[in-house]
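Attaching a single structure in structure tokens format; questions to follow.
Removed: one protein chain of the complex. Kept in place: all other protein chains.
Let's turn to chain A:
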Amino acid sequence: MKNKRVVAYAEWIIRWRWLVIFLSLVSVAAMITGFSKMDFKSDYRIFFSKDNPQLLAFEDMQDTYSKSDNVLFVITPKNGDVFTPDTLETLQWLTEEAWQTPLSTRVDSITNFQYTYADGDELIVEDLVQQPSSLSKQDLQRIGDIAISEPLLVNRLIAEDKGTTAVNVTVEVPDDPQTAEEKQAVMVIANFARELAQKVEQRNPNLEVRLTGMVMMNVSFPEATIKDLSTLLPIMAFIVVPVFMWFMVRSTSGVITSVLLNLFSILGAWGLFFYLGGYLSGPAMSTPIVILTMGVADAVHILVTFLQQMRRGDSKQQAMVESLRLNMQPIFLTSITTIIGFLSMNASDVPPLHDFGNIVAIGVGLAFIYSVTFLPALLMVMPVKVRSKEPKAYHWMDNLGDWVIAKRKVLLPSFALLSVGVIAFIPNNELNDEFVKYFSKEVPFRADTDYTSEHLTGIYNVFVSVKTGKANGISEPEYLKAVDDFSQVAETWSEVRHVETITDIMKRLNKNMHADDPEWYRLPERKDLAAQYLLLYEMSLPQGLDLTNQINLDKSSVRVGLTLYNLSSNELLVLEDRIYDWFNNNAPQYELDVASSNMMFAHIGERNIKSSLSGTLIALVLISLILMFALRSFKLGMLSLIPNLLPAALAFGLWGMLVSNVGMGLSVVVGMTLGIVVDDTVHFLSKYLRARREKNLSPQDAVRYAFQTVGMALTVTTIVLVAGFYIMTLSTFTMNSEMGMMTAMTIAIALIVDFLLLPPLLIKLEEKQHEKATTDSELAESTAS
């Protein structure tokens, strides 16, 4: 009945092949128009959902104090000394030129630092470096010493060894870019900075210039992914896939049709995604490779049967009808489970991962549709040559089947033991999301940032907002003392590289106001004096600077900025706790906010795992139900849980052994791979069942039959899947490369489980059921693992 409908459908496709081809082309063209809505975002905040508590805390802090997007020019003189007239002259030139940076509001360097000192009753505020060419050796020494003893400069804009310096450009990037111009703001700024950096090196060949800062990071997200797309996708589409297809089908027409089919699916998925308002992001950029990988599997199944039938003497039409009859349901089933698996990524707390899942889900859906419409129709109008012999490799599987059946009594317990051993390493995995490490070392931003943290300052920071709750409350001596105590303690913490605190400025002003007497480098003891110092300081700030980067508008809160060494997420969370503990123990009367962009990343791993878990569970339940329904067996449906879940568990165990750092991309792998690995199980179990039910074979012979019929197909599709996901590991984007590595591992393990563990399990289960004699203790033991 069902078969009849599929046959009628297949005949219809063949009769109307030109129409089907035409409609396919029209539909792809229609979807491609979605590219006109193509959009991108260069902002790390896309990784956070709008209600993410750490994002809200950080945005709240940015509203209260001024926002700080920046470009940092890191400058290293080859002669190792910043304080030479030439270098200072270039620095001064760069400082001046950098004001031309689009959307810049402030440029800070050691040359334009507003050096304040007292001369009797006179308070002099001037640029730290003036007319570098006229400076004597002593002057240079003196200026250098001032710079490295100034808390606002040292370990921020000048290294303690005077070997590296920086020019910081603060930019005001639109919060919620709407127009094309606003969206490109980050790129325009970055390009300006790059050109300026080149000019500096041309002007003064003694200098090396590197670029880091928030803007450079934000711009690196789209740049790195576009680079990936332009290098990795061609490898996959024009080398791996054709070679693999050729190996499987040995037919030029077959290779061409499957490449076209996948191209359509990829373009269509992206077009639809843009129609739905999607935008380009790092993770989404690897979807073409995944769609390609998944689409190949559909094409392979149809082509292999089609060519097999032709080899047996069928006409093209007959062969295609038979191929669709045999493959329609399995392909539909595996597509559905794959789609469910990828859709489960929507439960994640990381919006770009939703996009990743949704694009692939659309692509897999399209690949299914085009494999049963466009692919057969096109094959009907293309010349198909068939070689008489089947590839030899098809017979290797028979031997493997025999071996597994013979060794099943050893395989089952040893596999179970091995699994327990590997799974025991899962707790070794440690959540870690360091945004600098999202980029591989080949990305200039990563290399420059690593250099910067080694030689000058950290890119990671944490802001601590200490609130009095009273307008002008920050001038209270008790409060200032608490902030100062905290700042001094924080300075001693091994994770902390630099502390920016208003209390340093207070102390310096107190000293300045007492004729630079070092005795007076301490906090003012009266509230009104402190307030008046603040007013004095406020009146002396240069253009583009105000107190709001450290003090809120009504002067009720102060923000202390800690610049950190490169910390893992866990270390950062520990630091966060320590900050709260310090205030609880020493100044519990003040309310506290702790936030920063890397604090957001530190929390995202844990949040994401929790949210992804629910998605994975839903996918698991749905997929298991589909399996039970498709196999018409509750028992086998339950049994299939083992080969479906064990691979991910083993992969995470291996990861725990070998790598142990888990970033936000990995938490979705379980749900995602579930939809893929289940395909192997479906194919193997359905062939096994057919042998048992239709051919009345014994469990052993049914296993043998399954190996013969789908063993090779599963092996080769696994190879292409592993190859596809392995190509993702070449990504310059760690999130993609880790996801690719973990998925490749999971899929490879899944095949091993299907071949070495599933058959012995099946035989064990079915023999027992058949003979109702043996105990099931052994099985219970192995399933419990």
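By our rule, contacts are C-beta pairs under 8 Å (C-beta built on N, C-alpha and C of every residue); 3 or more make two chains touch, one makes a residue touch a chain; residues count from 1.
The criterion applied here is as follows: contacts and distances are computed from a predicted model.
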Chain left out of the displayed complex - its UniProt protein name, from "Copper resistance protein B", "Outer membrane lipoprotein-sorting protein", "NADH-quinone oxidoreductase subunit L" or "ABC transporter permease": "Outer membrane lipoprotein-sorting protein"
Contact residue for the chain not shown (choose from A:123, A:400, A:523 or A:641): A:123
Among the options A:103, A:241 or A:462, which residue touches the chain absent from this view? A:103
If the hidden chain were put back, which of A:545, A:618, A:659 or A:730 would touch it? A:545
Kindly state which of the options A:66, A:155 or A:729 is in contact with the chain not pictured. A:66
Name every residue on chain A in touch with the hidden partner chain. 63-64, 66, 99-105, 114, 121-126, 172, 471-472, 475, 513, 524, 526-533, 535-536, 538-543, 545-548, 552-555
